[in-house]
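Data first, discussion second: the structure below is written as structure tokens.
The complex appears here without one of its protein chains, the remainder shown in place.
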Amino acid sequence: MIFAFDIIILIFLVVAAIISLSVKDLLSSAMIFGIYGFLICLLWAEMGAVDVAFTEAAVGAGVSAVFFIATIYNTRRRSSD
Amino acid sequence: MLTKVFATIAVVITGGLLLYGVSDFPAFGDPHSPANAGVGNEESISQYFITQTYKDTKVPNIVTAVLADYRGYDTMFETVVIFAAGIAIFAILRVTGNEAEKKSIKPPLDSSINGDHQRIIVGTTCRIVIPVVQMFALYVVAHGHHSPGGGFQGGVILGASFILVAMSEDLNAALRRFSEKTYLTLACVGILIYAGFGLMCQFLERNFLDYGILQKVLFTDGPEMARSHSMLGVEVGVAFTVTAIMFAIYANLSSRGVLKNGL
Amino acid sequence: MSEFIQTNVQPYFNFWIYVVLMMIGLWALIAKNNLIKKLIGMSIFQTAIILFYVSLGVKDGSTIPILDHHGPEHHETADAGHDDVHEKEHGKKAEPHHADDHVGPNPDTIANPLPHVLMLTAIVVGVSTLGVALAIGQMIFKEFGTLEENEILEQIKAGNVDD
Amino acid sequence: MQESVNSLLPVWACLCSLIAVPLIVIFRKEILLREMITFGAAFAKFGFVLAMVPILLDGKVITCSLIEGVSGLNVPILFRVDGLGMVFALVASSLWIVTSLYGVGYMRGLKEHSQTRFFAFFALSLCATLGVAFAGNLLTLYLFYEMLSLATWPLVTHHQDKEARTGGRTYLSYLLGTSIAFAIPALIFTFIKSGGDLSFAGPAILASTDMTAWSSVILLMAFAFGFSKAGMMPFHSWLPGAMVAPTPVSALLHAVAVVKVGVFCVIRVVTQVFDMTTLRQSLGALNVNEVLCWFASFTIIASSLIALTQDNLKRRLAFSTIGQLSYIILGAALLHDVAAQGAALHIAAHAVGKITLFMCAGAIFVATGKKYLSQMVGIGRRMPITMGAFFIGSMSVIGLPPTFGFVSKWHIFLGALSTGQFVFVIVLIASSILNIAYLLPPVWKAFFPSGPTEFDDEGIKEAPWTCVAPLVITSTLCIVLFFFPNELISLTKNLFASK
Partner (left out) sequence: MIDQIPAIIVLAPLFGAMIIGLFGIRDHRVCLPVVFISLLVSLGASVAAAQQVFNVGTINYFVGGWEKPLGIGIHLKIDALNSLVLVVIGVVVMLVSFFSIRRVGERDTEKTPYFYILYLLLCVGLFGITITSDAFNLFVLIEVSSLTSYALIAMGSNKRGTVAAFNYVIMGTVGASFYLLGVGYLYLKTGSLNMDGIHAILMLETNDANVGASKATTVAFIFILVGIWIKMAFFPLYGWLPNAYTYCPSTSSCILAPLMTKVSVYVMIRVMITVFGLDWVFVELGWSQLVVWLAVIAILAGSMLALAQREIKKMLCYLIVAEVGYMVGGAWLADPDHWGMTGALYHILADAMMTLCLFLFAGIVAKRLGAFEISDLQGLFKKMPITSIGLVIGALAMIGVPPTCGFFSKFYLIRGAIEGGHWEFVAALLISSLVNAVLFFRIFEIAYFGNKPAEGHDHSHDHSDDSIEEGKGSDSTVLGREASWSSLFPLLASAAIIILLGVFNGEVVALIRVTFENSNHLSGLFR
């Protein structure tokens, strides 16, 4: 575990979370949420939680984002906020 | 506006409370924090896991061992949660009969997402990638004892491979390979495998999920290996359910429950 | 400066950030108008909790919770991502533990596995909830034609509801 | 400690009207049979009650335990018949016979609907009334009290029209509201304070507890207002509201059963829940019991004044009832043996007198359809028996000899004198004068109208005999009891559980 690495990823995480919530295009929002998932997966791998990281990579970055996209595809892409 | 004010208040209070609690935490990464080393002189639970797992189960991946054996009851319900989510989405979203016929004609609502022209490239790539992905998924399931991975991760990847089929070709193509009846059955069978292992222990007059006794059935040389093998068994069960349900959720979400002409 | 960081920031930074992430999620959950955005907020909220759990299992200088064992029958089983750890541990341990079954690995050198186990479950629960929530969101869209909360509430208030 | 006799008689007395309920419902098509069942039950009930009188006159009490300890509270559901309960039971059961007769006549005369339901709930109410009379502890008392509230609601709202609805709503909201708000907490407080003993036998329930003056007065008032069937102001307005009920209901329930259950409960509380030392504690200017006395006195005077202004005969009688009930409370709250005896006797005296008055009102309504006093000028010419009975009933309510009302009021008066509380003596005298003012002028005008009235023609006759006979009986009873009051007096001796 390297502290500098830790801090950088954490800050990126916060940024990704804020962007993902503030983008008005839901599809981009979902994609950024996928990035957020990868970042956090990276963080966990770095913390030694390999299994969690693996799962998060499959679920958070993969399947969750796909679910979001599937829903956005069936509803509306624009959001008011 | 009011909700924003309310949200801000809620966030400030909650966050303040959490930070108040944080101020009392042991330092990040402290190996002797209560969570890691326990309180008092006795060996903590996590220390027990680290030192004894291999002896108890002959499984080097502690996380897998804890997940599938020590806390196997949790994991069974985790699988049940997934199963319940699949059934729930099915119950909420699935449209059947005449309504389905009507719905299937409607084009997707937002065509800006669609892009038919690249189908060939994507399709071909996926055709090559998908078998590899599936092989890898099976490896993750089977090799969960020794490396990161296990039933859940493998199941998700396997499910994702079917999702990939659906995305690269279309939903019908994926459903031809993995029909609704099949995945529902597979999901049930997965949980039945898991619970069946537990039940088998009960029939052998031990507690639920006490795999050690299965040495009588699995013909292993000692309870440790019986645990190890049984873990593989339940991981396969988990993988079944997760594969089926992940695909099921995707299929229903992407086609608004019609299961035709989806994304 | 760096000393200040080491004593005052480093021990808590992870926990602070988890609180920040969680509050971002919570704020989105309450204040966002679009239901999909709410759900993204919900996912962030849940990952923040997972981050908290994983953080509390971290030990300085520890390795991943997969044992490096030398049983005769499992000689070459450790996978590739494991190799550097392999060597590190070799250096640390005076005696390989297969010699004496009663002495396991030193707990301080291996990350706490229990939070990882719990969080595997929590991730799964999170994605299940997300799936169900998205399904309900689609139902709402089917019935109201929108995913904006204020528009839905207006429709309900206008009596445009076939109870 | 009085000697107690185990006997099932009180249970039978209580049950026989309960058994009548399903029978009445089953034989709803056979009108005659149904009414016979009502009468049979009434007579049986009276018979059972009478059968207990000799035992009580021997100075014994009758006990009978229904349930050995209600689960969880360890309080038994228990009947214990003592003198006070006996007097009340006698009154209620004897008057049921009369009212049944009257009710049949009234209901037939007006061709009322849903008579089956009427008689069924009537029988049920009587069962609850006797339950209260025989209750051996506070819990039993409370249970039957609530049963009575619920069982009488269909009777009050019998007409099922808008007026009945409003009346019924007032009725229930007052009775249930006060009992939930005051009686239940008071009950639970007593239960906790006394360590789970709620029995009326032996010394007073709260005798050995250290109640302070203020907590005593709060508890006492909670009971007095909680049993709001006693109609003490400011929780009295259910009573005029309930006058929308058919007259037999008003007659029996709102002159006898319901309201008397209320005052009966208050007497029980004053005599057997508190001990005298607790009640005589000083709050400064007043003693604890005097607070209740003052409330009662206020009610007596205020309700008499209101009664003067009422033109609707039944409403005037209702306000008169409120005043008379507070006599009883006052008699008990004076904490004097003779006054309390007077209070107990007044239960009987007022019941007999007031039921006569109500039945007269009903008979007039059946015969002429008139409700208002101003329409009744000169009616005495055409309905002499009815108005004669009305006169005797009035005398009894006012407390003039030779009626039984005189006996009871005399006792209260004596008690008040001997406690030295001259304020309450004055209240008693003043209210008696007011009673005269609101009861006797109508009688006078009925017989001696000044000028021609609509009753001069021959068209109007007395009500049917089923209506007239009962009021003759009760008015006779008013006079008879004046000459033979000894049994009742001996039953009501020594009411206070501890001195």
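Letters A, B, C and D mark the chains as written, and numbering starts fresh at 1 in each.
The rule is simple: contacts are C-beta pairs under 8 Å (C-beta built on N, C-alpha and C of every residue); 3 or more make two chains touch, one makes a residue touch a chain.
Keep in mind the model is a prediction, meaning the values are calculated, not measured.
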Displayed chains contacted by the hidden chain, counting the whole assembly: B, C, D
Residue of B:Val59, B:Ala174 or B:Ala187 in touch with the missing chain, whole complex considered: B:Ala187
Where the unshown chain meets chain C, residue by residue: 26, 29, 35, 38, 42, 45-46, 49, 52-53, 56, 114-115, 118, 121-122, 125, 128-129, 132-133, 135-137, 139-140, 143-144, 152, 156, 161-163
For chain D, residues in touch with the removed chain: 28-29, 31, 69-74, 110-117, 143, 146, 150, 154, 157, 159-165, 168-169, 172-173, 176-177, 180-181, 184-185, 188-189, 191-192
Touching residues on chain B - with respect to the absent chain: 17-18, 20-26, 33-40, 42-46, 48-49, 69-74, 77-78, 80-81, 83-85, 87-92, 94, 96-97, 181, 184-185, 187-189, 191-192, 195, 198-199, 202, 206-212
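Just so we're on the same page, only the chains that are shown with their structure count from here on.
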Chain centre separation in whole Å, for chain D relative to chain A (CA means): 79
Overlap residues in chain C, where contacts from two or more other chains coincide: 10, 13-14, 20, 55, 57-58, 60-62, 64-66, 81, 115-116, 120, 124, 127, 131, 134, 138
Of all residues in chain A, the ones touching two or more other chains: 1, 50-51, 55, 59, 63, 67, 70-72, 74-76
Touch list for chain C against partner chain A, complex: 10, 13-14, 17, 20-21, 24-25, 28, 32-34, 36-37, 39-41, 43-44, 47, 50-51, 54-55, 57-58, 60-66, 81, 111, 115-116, 119-120, 123-124, 126-127, 130-131, 134, 137-138, 141, 146-148
Of all residues in chain A, those that touch chain B in their complex: 1, 27, 50-51, 53-55, 58-59, 62-63, 66-67, 69-77
Interface residues, chain B side, partner chain C - complex: 3-4, 6-8, 10-11, 14-15, 18-19, 22-23, 25, 27-33, 35-37, 45-47, 49-55, 58, 60-63, 66-67, 71, 74-75, 78, 81-82, 84-86, 88-89, 92-93, 143, 146-148, 152, 249, 252-253, 256-257
